[in-house]
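The other protein chains are all here in position, but one chain of the complex has been omitted.
Then we have chain A:
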Amino acid sequence: MRKLLMPIQGDFIAPRFDLATEILIVNFENGTVQGDPKTIIMERPSDEELCQMVVKENVTDVVCGGIEELHYNFLVWKKVAVCDSVIGGWKKVLEKVLDNTLSQGDIILFGDEQLLTL
């Protein structure tokens, strides 16, 4: 079982890791989501707190937009797979994570996505 954390902003991956206040955590295995995704709303943006959350929640994968090198290195040191510089709607991004086709720097064009309900 892997655990994915995505900082989001509305329907999209948050453009900056350090300014995100909405966090989506999804458990997945063999290309399918396991259980209910968890949405967390932070009191204020904080990259330090976000890194702590990654560690505390035993997250294995992070998908984000821009992230500072310091925090990127910290997460990688903690054996977290970080896919950064991703731009796009989080639903499409999640689909690509499940398909194992998401790469660092991917720009996923906004298609005919439904309004988010999570």
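Quick note on the criterion: contacts are C-beta pairs under 8 Å (C-beta built on N, C-alpha and C of every residue); 3 or more make two chains touch, one makes a residue touch a chain; residues count from 1.
By definition in this document, contacts and distances are computed from a predicted model.
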Listed names "Putative transporter component", "Manganese transport system membrane protein MntB", "Peptidase M16" or "Response regulator receiver domain-containing protein", with the criterion being the UniProt name of the chain not displayed: "Response regulator receiver domain-containing protein"
Option from A:V33, A:M53 or A:L98 whose C-beta touches the chain left out: A:M53
Residues from chain A at the interface with the omitted partner, ascending: 10, 21-23, 36, 38-45, 49, 53, 115-118
